[in-house]
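Every protein chain but one is kept in place in this view of the complex.
Here is chain A:
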């Protein structure tokens, strides 16, 4: 980034404005897509090409569009999970939050609410569920992983109880909400466009707001953060509410696309979202995160699951194969990263 980073250590460098480069619009683009998320992007493209070389059908733009479309929900969740991992927290209830907001909004629409109002209510509900998680962590002094393990069941249970285990159908599918967010713009699914906007906004939040810096500060060294006057409790509430709101947003995108509410939708998404964030380059030890990487990680997972369909893998083996591919992807990435870091450390940075 900085010109002096590769130089041999100099004594007493004048750390003036010369030490600040890598900004400007080009630098921003480079930073957003470069560095941490390049390897997952390369892996995704390589995997697509490999599958495409064996089964050219896979390279059909419609097929690739579907792959993207399917990845949107986990990708939005993964972006939130990246924030939480960066501050050494985790939320296992994201899949259930996704499902519950989707069901609730679907029921409100079925009961005659304006879809727009129901959608806003769904996103707010997500944020409230996140707040509930944060308050449980705060009041009972238990780790978020335990608290959200419990709320995972509770939220999922609520989806089933409210819908009485039935699909929620009879929604006003001809309403502008379903037409627009379930449709395409310039041939690209609108939900994918929303994902891109979310990615840009969250990258901006993570890299240029005090909140984003606080999140990474806490993950880097919680004690030092507290001693610098950062309230860990407050940042945790904000981050978990952001996570819930994103889960709500993902739920609304899902509702627009599916046009009905399945009380079991989103089961297992929490693990996919965590896997996506980690594949994308967000370290579990905290202190750093990449939103774009997490989203690309979700795309990679989607490529894996869709791609496996093209191979004659017995249906009962597909879970195993998915897991194996994830393991290989994460394993290679981790080894490469370690080598890069070792080289950087040797260079004294």
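The criterion applied here is as follows: a contact is a pair of C-beta atoms (placed from the backbone, for glycine too) under 8 Å apart; a residue touches a chain by one contact, two chains touch by 3 or more; residues count from 1.
In this section, contacts and distances are computed from a predicted model.
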Protein name as given in UniProt for the chain not displayed, "Iron complex transport system permease protein", "Sugar ABC transporter ATP-binding protein", "DNA polymerase-3 subunit epsilon" or "Rod shape-determining protein MreD": "Sugar ABC transporter ATP-binding protein"
Of A:38, A:153, A:166 or A:208, the one touching the omitted chain in the full complex: A:208
Selected residue (touches chain absent from view) among A:153, A:231 or A:319: A:231
Sites on chain A contacted by the missing partner chain, in the whole complex: 1-2, 4-5, 7-17, 19-20, 23, 207-210, 212-214, 216-217, 220-221, 223-231, 287, 348-349
